[in-house]
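Questions regarding the structure given below will be posed in turn.
Heads up, one of the protein chains got dropped from this complex, but the rest are sitting where they should.
Letters A, B, C and D mark the chains in the order given here, with residues in each chain numbered from 1 onward.
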Amino acid sequence: QDTIRFWTTEEQPERLALQEAMAAEFTEASGISVEVIPVTESDLGTRATAAFAAGDLPDVIYHPLQYALPWAEAGILDIDAATDVIEELGAETFAPGALNMASTEDGFASVPVDGWTQMIVYRADLFEENGLEPPTTYANVLAAIEALHNPPEMFGFVAATKVDENFMSQVLEHVFLANGVSPVGPDGVQPLDEAATTEVLEFYAAIVEASPDGELFWQQSRELYFAGRAAMIIWSPFILDELAGLRDSAPPTITDDPTSGELASRTGIVTNFAGPSNPDGAAWADIRYFGITADANTDAAMAFVEYSMAEGYTQTLAIAPEGKFPIRRGTADNPTAFTDAWAQLDVGVDRRAPLGDLYAQEMIDEIVGGLDVAQRWGVAEGQLALASRIVNSQVINRLVREYMDGVRDAAATVALMNEELARIE
Amino acid sequence: MTTAIPPKGTGPLARREARLAWGLLFPTLASVMLVVILPLLAIFWISFKPVDLADLRAAAPMVREDLRDADEAAPYIRYRIRNSSQTDPISDIVLSDTIPEGVELLEVPEGCVLEAQALTCRFDLLDPGGRLTLELPVAVPGDIEAAEIAIETDQPAISGAAENVLTSGEFTLENFAELFDAREFWTVIGATLFYTVFGTFGALIVGLFAALLLNKEFRGQGVLRGLYLFPYVAPVIAVAFSWIILFDPFSGSVNALLIQMGVTDDAINFFGERPLALVMVTVFEIWRYFPLSFLFILARMQSIDTDMYEAADVDGASPFQKFRYLSLPMLMGILSVLFLLRFIWTFNKFDDIFLLTGGNAGTRTLTVNVYEQAFALSNIGAGAAVAVVILICLLCFSWFFFRFMSKEEGL
Amino acid sequence: MGKIELKAVEKWYGEAQVIKGVDLTIDDSEFVIFVGPSGCGKSTLLRMIAGLEETSRGQVIIDGRDATAEPPSKRGLAMVFQSYALYPHMSVRDNMGFSLKTAGAPKAEQEEKVAEAARALRLEEYLDRRPKDLSGGQRQRVAIGRSIVRDPTAFLFDEPLSNLDASLRVEMRYEIAKLHQALNATMIYVTHDQVEAMTLADRIVVLSAGRIEQVGSPRELYEHPANLFVAQFIGSPKMNILPCTVAEDAFSLPGGGGGPATGAAGATQLGIRPEAIAIGATGGGHVDGTVDVTEYLGADAYLIVDCGASGKLTVRTDGETSLRPGDPIGLTFEDRKLHFFDADGIALR
Amino acid sequence: MGKIELKAVEKWYGEAQVIKGVDLTIDDSEFVIFVGPSGCGKSTLLRMIAGLEETSRGQVIIDGRDATAEPPSKRGLAMVFQSYALYPHMSVRDNMGFSLKTAGAPKAEQEEKVAEAARALRLEEYLDRRPKDLSGGQRQRVAIGRSIVRDPTAFLFDEPLSNLDASLRVEMRYEIAKLHQALNATMIYVTHDQVEAMTLADRIVVLSAGRIEQVGSPRELYEHPANLFVAQFIGSPKMNILPCTVAEDAFSLPGGGGGPATGAAGATQLGIRPEAIAIGATGGGHVDGTVDVTEYLGADAYLIVDCGASGKLTVRTDGETSLRPGDPIGLTFEDRKLHFFDADGIALR
């Protein structure tokens, strides 16, 4: 009997349990058993490379977009297998954007599964009280900080400063995109525009200034926001269920009742964000993929991925529907089968309810709609692989952090970034 | 009668003893050789090589086989062969497969031979990242579904020859050049020195204080001594995480306490701020290793002849005088030995910082840098270069160590 | 001045009484030696005088001043330890000057006193050495020098020679005797070597199990031991002890021999030292026996003579004796040197 | 059988020669004692015989068999160590039976032999104790018992009594003498205590710096020392040595005294033992002097007499002497007991 190993970054115990349940059903259906192995997302790159070097890659890896092309290049992923799966399922049933992001000249690096858009989560009640505009632009954010920042009771923002967390990369990319700055152009690395980048750096410095000290990432953002001590944070939609008090291990502590939806009702969100040099703004999305590895028991792995994307797809999404918008819209027979099913899914862990019960419909539309227009560096230019390598190298995180720490000024930072980025290529 | 020249060679008894000694030592020596000496040599070797983590896996050809256009008129078997490596070419590739019964190859492409049902194909070269597709038209007289399954479940075998960077003759000084050029290199050295020097001194002084406290008989002395040894005995991972939680800026007790006592308004991010993080990891090091100094100093203190203190009593020395003129000089030996040993071990310390800060916020020491380079950045060569720097430092320390150690204590 | 008095001094370690009420007066410039079997409390008593050991009960009076509660540093005594207790990390000079340094004496005075003591003890050449570079005898002298420097009220010695080898011991014994003559200071000395005790002491204090058995000059102790314990403890080879009965001023031995014994009524045991026994023909003396072992020692020989009911007697004779194991002989005791003990072991005259 | 021969035996530690060519034959059932100052190589020699130490050059012949290259286990000797070296983790019984057990002797035989040895050494009651629960003397006896059980070719003893206190030492000495009488086995015994050597040995081997100085019976050594070293080494207190000049069969001392000295031509030093000196009035003897120190020892007293140019002489006299330090006396030497040595220290008759 075949056994395959499946690495997943969804390592919360509850989500893990759901994945195991799905794996068990797959086993029942196919006779192939699946070992679900949680891997912390920040370790994923290292561990995959290490496993590749040692020749003991798992069969299937659930991974974020940024690894898809680099891994395909490095030989970790079996492009042929992924392409075959997509062909089998019907390429047309997938959202084309997500599929494009993973495509190489030889086929698809891996199979897109789900995605979400990054949001600026803000305290709508306070904004209203103070007559502030929603934080859709740099200027609005800065104005809100001006009005609301009052430490230690209330921080204007909780930015990301922990260099080795993906979270910081995501937030920074979003902020850069908002001002239309990208390190890659159609021909590879392009020098950053100094003026626009300086705007970004200054804006980021301002929100860091309004944040608590130290190494911040998503955890602090959420804790502070939940405690009512942050006016704005940047987060993924995964926050939506706990924000509504549905998960005991991350309770909103702003009121004494950790199960109340109070905070949710006082919260607004923004996905499309704009800087002064890019008035149209941009949203940022992350897409997750199933990669079949070079060491895989290919047939079994393909069977598992196909199952997860078809019979088990609803279950896959149900792991955390608030942050897993369907990429595969439906089947050939019913092109909206999965989007429809998704809309019915309950969110939450310790208590469950459909999203619609918790948030206003326009808010949900805003969140979901973002996915279609969302961008990433290098997608438009066909340089996603390069952009991913830039992100994975964390050069930008590091240099931005050093700029915050006052190691060098904005101009020098931009210059150095250009220098180091050039080296990556 | 007697000759004043010592006899040459060894006697039969001595020879027998030496033989036995080497026999007893052999397993140990062999294993140490294998796991210490060889790796050390390997480190030097690797440090001159442009190796990434991924390069450890030699380039290999990979193949996938399927039956295409099964439902159409001209089905064909497709072999997709690619080079797993983006950097190294593969030569002398041999693909061999068995064509299932009931499938008939219509055409054997160039470079392939078919003997009975066994297909063997040879190719000279596959470029880095290169791909190769073979399409062999077949005729399937029988059940095509069954044939497809038969073809796709039976995996073809493939082999090829590629050079491995580790064993190739390719050398580079790049690793060292990058290492010394890197802006953070001197920060790393600085952090290492700070951590090592203060960690060592701190642990010694705190240990000395603790030893002085417990160097008397009283009830509960054993319990306290046990308690004071806990930090050292407990698994590092347990205590490191306890500290992280205790000092957490958002929900840690220490911050809550400091804020409440009015020492600070803002939460302090103990493990996340420069230069506080470095101070904190040093404090942790002191906290964790003072028991060791304490244990040694105490043992030494208890072995000091009490007669000497009684003589000093009779001589009229006061307690501080006794400490200054008697205890301290008597402890100097063990203190300097401990200093040297602790210095080296603190210098070598990895897990503590790795667990507490992961080397961030200015706490990256040389050892953490090895990990960072080799694993986080997957650049094994660079990691090895850092390791070589460490080894050179250690050689210097060891030289010191043996210079002084042989005089002191006779460890 | 250096008069030391112990008044009903006791020492308890928890429930165990180690010193059981000792009264003793040591006069100025007297050389007093404590002897006794191992563990009898000699060291403890000395350390109580020094103040290193708390006195559980009773008083220690030094020069008329009650010093029982004073710490050692205030008592003005000097002590030489069995292990010498030199400070190993200091030079001989610093060792000797340490007490002056802690007392804050001026540098010049320190140097002068050290130089003086070094001269007296012939240590001048070694002043800059460390103790570990000295021989046993030299270390011993440094330890003594360290105590001299302080001009103490009295010197306390705890088995100072026990770590030296035999010939050095003889030599240092001689030096200590000289030193006492020169300083004329009170000295209290602990030893378990009775040769040392006999040759050095003005008075010997014999201790047993925390009690004083007898105090007296060496000659008193040798010639008039107060009890069986002292009689057997002092003298080498040991005094021979025989059972006897005394009736009407005459003693008689199991073998039949006997003689006059005035004032020894009630004695059950008779003691005679090996050198007070003369050898004659069988039947001619107090007891008869056969030679069991002869121990030739050069100048003397000891005969171990099996006397049947009287036990084995050791007899000292000339080294040139021609007696061999198995020879039958008669032993005659020198009347003047007989010791009689009653059933409790108390001497009877 | 237990004849042991050493033929030009040498021992080198690296460049240092510790045993410098020793030839010695030890006869069956002889009791031979090695004495000498500390570090002269006694233990080394013994251990070479035992096989615990390699023989650098020369041969060790046991019962006519060249045993130089044999490991200790093959030599069939038994050794009693200074520290006893009992196996602390075994009972007395197992300690004693161990060698039989390793040799694979039948259980019954083991038990019988152990019981026999225990009876001989009066250890029956202690057979089940561990060594740590025994007193020093008992441990010593176990160590001896352990070697008896094996019926060895010869017994080797390395300072077996040095860890015992004085009175126990006397007692054990007596036991060992008895044991030798009973077993009649070859015994080689190392000691630095000359009383032991004198009283126990058939023959004494005096070693100094890795060389044999003299081999002979105790009486030979005491009465006819071959050289100054042996003369001073044997006897306590030491033999007095005075400078002298010999001319025409007569010696004369610096102070003027003198006497006949046949066959001592060329002598530069004269030796006289403390007991061979008689005390008289000044001017009446060989030398005059003043008493420096008297050491009262009970039976005897030693006078240390300062004789000016002749140095300090030790004189043994009766314990009841009334001489006091400072008294002037004359000393007369017993003619028969004079020893003369030439400039190299070799005895002249």
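The rule we apply is simple: contacts are C-beta pairs under 8 Å (C-beta built on N, C-alpha and C of every residue); 3 or more make two chains touch, one makes a residue touch a chain.
Assume contacts and distances are computed from a predicted model.
Visitor: Given the choices "Carbohydrate ABC transporter permease", "Pyruvate ferredoxin oxidoreductase", "NADH-dependent phenylglyoxylate" or "4Fe-4S dicluster domain-containing protein", state the protein name listed in UniProt for the chain not shown.
Guide: Spelling it out: the chain absent from the display is recorded in UniProt as "Carbohydrate ABC transporter permease".
Visitor: Kindly name the visible chains that come into contact with the excluded chain.
Guide: A, B, D
Visitor: Looking at the whole complex, which of B:C112, B:L377 or B:I390 touches the chain that is not displayed?
Guide: B:I390
Visitor: Kindly state which of the options B:R80, B:K349 or B:R364 is in contact with the chain not pictured.
Guide: Among B:R80, B:K349 or B:R364, only B:K349 touches the chain that is not shown.
Visitor: In the complete assembly, which of B:I5, B:A74 or B:I237 touches the absent chain?
Guide: B:I237
Visitor: Would you mind spotting which of B:F48, B:Y228, B:F270 or B:Y325 touches the chain that isn't drawn?
Guide: B:Y228
Visitor: I need the residue numbers on subunit A that touch the omitted chain, in ascending order.
Guide: Touch with the absent chain occurs at residues 5, 11-13, 17, 35, 37-38, 40, 47, 50-51, 53-56, 217-219, 223, 227, 248-251, 253, 258.
Visitor: Go through subunit D and note every residue touching the omitted chain.
Guide: Touching the missing chain: residues 50-52, 71-73, 77-79, 81-83, 85-89, 98-99, 102-103, 146, 150.
Visitor: Residues on subunit B that touch the omitted chain in the whole complex?
Guide: On the subunit B side, contact with the omitted chain comes from 14, 17-18, 20-22, 24-25, 27-29, 31-32, 35-36, 38-40, 42-43, 46, 56, 166, 209-210, 212-213, 222, 224-239, 241-243, 245-246, 248, 250-253, 255-257, 260-262, 287, 289, 292, 295-296, 299, 318-320, 341-342, 344-351, 354-355, 367, 370-371, 374-375, 380, 383-384, 387, 390-391, 394, 397-398, 401-402, 405, 411.
To be clear about the criterion, only the chains that are shown with their structure count from here on.
Visitor: Could you give the separation in Å between the centres of subunit A and subunit C, each centre being the mean of its C-alpha atoms?
Guide: Chain centres of subunit A and subunit C, defined by C-alpha means, are spaced 94 Å apart.
Visitor: Could you put a whole-Å number on the gap between the CA centroids of subunit C and subunit D?
Guide: 27
Visitor: Any idea how many Å lie between the Cα centroids of subunit B and subunit D?
Guide: Spacing between the chain centres: roughly 64 Å.
Visitor: Send over the residues of subunit C in touch with two or more other chains.
Guide: Where subunit C is concerned, no single residue meets two or more other chains.
Visitor: Which residue numbers or ranges of subunit B touch two or more of the other chains?
Guide: Touching at least two other chains: none.
Visitor: Going by the touch rule stated at the top, which chains touch which?
Guide: A-B, B-C, B-D, C-D
Visitor: Under the definition above, what is the set of subunit C residues touching subunit B in their complex?
Guide: Going by the criterion above, the answer is residues 47, 50-52, 71-74, 77-79, 81-83, 85-90, 98-99, 102-103, 146, 150.
Visitor: So in the complex, the part of subunit D that touches subunit C is made up of which residues?
Guide: 38, 165-167, 170, 174, 177-178, 195, 198-199, 218-219, 222, 234-238, 273-275, 293, 295-300, 302, 304, 316, 319
Visitor: Can you tell me which positions in subunit B touch subunit C when the two form their complex?
Guide: Per the stated touch rule, the residues are 305, 307-308, 310-318, 321, 325-326, 329-330, 332.
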